[in-house]
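Removed: one protein chain of the complex. Kept in place: all other protein chains.
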Amino acid sequence: MAELRTEEFQVNMGPHHPSTHGVCRLVLTMDGEKVVAVEPVIGYLHRAIEKICENRTYPQCSPMMDRFEYVTAMSSDYVYALAVEKLAQLEVPERAEYLRVIMLELNRIASHLIFWGVTAMDIGAYTPFLYGLREREDIIDLFEMTCGQRLTYNYIRIGGVSRDIPKEFEPKCRAFIKKLRGKFSDYEGLLNENPIWLARTKGIGVLTPETAISYGASGPVLRASGIDYDLRRDDPYSIYDKFDFAIPTQKTGDCYDRFIQRLDEMKESLKIIEQALDGLPEGEIKAKVKPKFKPPEGEVYSRIESARGEMGAYVRSDGTTKPVRVKLRGSSYNHLALVPEICTDVLIADLVAIFATLDIIMPEVDR
Amino acid sequence: MGLIDHIRNLLKGLGIAGKHLGRHAITIQYPEERMEMPERSRGIVVLLSDKETGELNCTACELCMRACPTAAIKIVTHRDENKKKHLDVFEVDNGLCCFCGLCEEACNFSALKMATKYEFSTLGADELVWDVNKLQEVGRDVDYVDTRKKKKPKPEPKADAKPTAPKPEKTDAKPKPEQPATVSEPVNPAGSSTEEKVNEEPLPEEQERKEEKKEGGPTDGSV
Partner (left out) sequence: MSCTVIAFGELHGIFAWLHELPVSIGLPDSVQAVVMYAALGVTVFSVLSLFALFLVWWERKIAAHIQQRFGPMRVGWHGWYQTVMDALKLLQKEDIRIETRDKVVFFWAPVVCFVAAFLAYVVMPFGKGLIVADLNIGILYIMAVTTFTVIALLMAGWGSNNKYALLGGMRSAAQVVSYEIPMVVSLLTIIIYVGSLSMVDIVESQSGWFFNWFIFRVPFGPIAFVTYIIAAIAEANRTPFDIPEAEQELVAGYNIEYSGMKFAMFFLAEFVNMFTVSAIAATVFLGGWNGPFLPSWVWFMGKTLTVVLLLMLVRWTYPRLRVDQLMEFAWKFLVPVTFANLILAGVLKYLGYWE
């Protein structure tokens, strides 16, 4: 039988495509259903946040950070605040640190809930998406009650937090923790053991530890590949060293592991929030910051463990009220670089699953 | 895992979906029902009026304009013969506003608040620019805690205030225990007197440029 002549063809997946979260364009070279090569094209969501910051005073940069990574805006607020605090050597009151940790971990859970739902939806199960957002809504309500916004919080400021938590925050937060713990059985029952889900995720998009390290992967993606590395423990910032929590890791680094990794991390975050609520001290919530805030000359890099991985902020000051340079590091950028590496010779459906489980958020890539 | 396990797990998923089928919806039907916004919710910027006289609390100090990171607030003032500042124009461009709340925190006179209102959609972008009358009118029914220092013996600023009420200590600039009751003097706690002159009639963009020139330049090396 004569060899059938086949031809590769190119498909533009995005910038408007249901499964490229945000506006990412993937140029796929395909051989029938098989993806031969992927080339991500970025820049569709570029808002020049770093440049805008150079024209704003230090406190004015804070709302910009909310837009840097809007799914976990608390983290991006915090990483900037941490950098400026390092620069100005501000002492942050203890209560503020506790509040920050509570908010950061709540935000991590919110982000992972979105991940859980969106991944399920990308693999075809629609209902989990709504369930994930349902629980996230409670977290958002807690945030709104505290800082007044549901997405761009602008809560964590230079020197502390913008407002103290209201009285009803603590009972509501504890009720939420209890509720979410009860929901995990639903989550696990819907997908974790579902044979279709296993077939779609097990052994798909395996990310070896070596590749992960060489591409600078971090966060849940790295830990799903079996590398036990978490900045909250290995380079403790804030007051994370006071809490007792485990760093879950997985073994193989396939889509299923990355999926389970986030579920495990949510449970650990709940523990941290509980401990923080228990140990919440009284006191000030914000260090004294002069109205014309001028950190001394110098440069600093701060890094934290956001929901997606290592998030960093580099701030250089020349002693005026405005930063000379702000550079943000988003882990999604590194994870997007992984896509061409691990998406060769997969089917288009696998590509969607891999893209979803890497949990790439385009604003973090483009900034 | 055997076939039996697979079937059991598939049925478990169906069971969870079926379980939710009988539950009540958690969403609400928006225009008929509305969510109760929390007290602190940051919605539209409104101008507050004095509870007794009904006049604007605003003293035209321009602190909010300077705090705004997106130059959404435009203030034009003039001085009368007593060197007292008067408000000519106060406009908020809701299309530019990023709802960060920095203006509310910068305000020391309970003149401006981000109310819990959130419906301001219009058919045109220019209608999103609200002038002082509109801002005042929208803010008429907004409850607030008056933190201004009055001639009255004790305004009890925050002791009995609701926990959710905006507290003055969050504004980094809280430097005015010696603040005169009547605003006979132009108030600019953050700036020096030179700055006042510079910002006589500042458009937002203009002012930004000026500030940049003044502070961002390498000449101003004093820390």
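To keep things simple, chains are lettered A and B as they appear, and every chain counts its residues starting from 1.
Operating definition for what follows: contacts are C-beta pairs under 8 Å (C-beta built on N, C-alpha and C of every residue); 3 or more make two chains touch, one makes a residue touch a chain.
None of these values were measured; they are calculated from a predicted model.
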item: From A:I196, A:I227 or A:L280, residue that would touch the chain that is not displayed; value: A:I196
item: Missing-chain contacts mapped onto subunit B; value: 10, 13-14, 16-18, 20-27, 29
item: Touch residues of subunit A, complete complex, unshown partner; value: 9, 11, 17-19, 33, 120-127, 130-131, 134, 190-191, 194, 196-197, 199-200, 347-350, 352
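Following the convention adopted for this analysis, only the chains that are shown with their structure count from here on.
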item: Complex contacts: residues of subunit B adjacent to subunit A; value: 1, 5-6, 9-10, 12-13, 15-17, 20, 26, 37-42, 67-70, 98-102, 105, 114, 163-164, 166-167, 169-170, 172-173, 175, 189-190, 208, 212, 215-218, 220-223
item: List of subunit A residues in touch with subunit B within their complex; value: 55-56, 59-64, 66, 127, 134, 137, 141, 144-149, 152, 154, 162-164, 166-167, 186, 189-191, 193-196, 286, 288-294, 296-297, 318-322
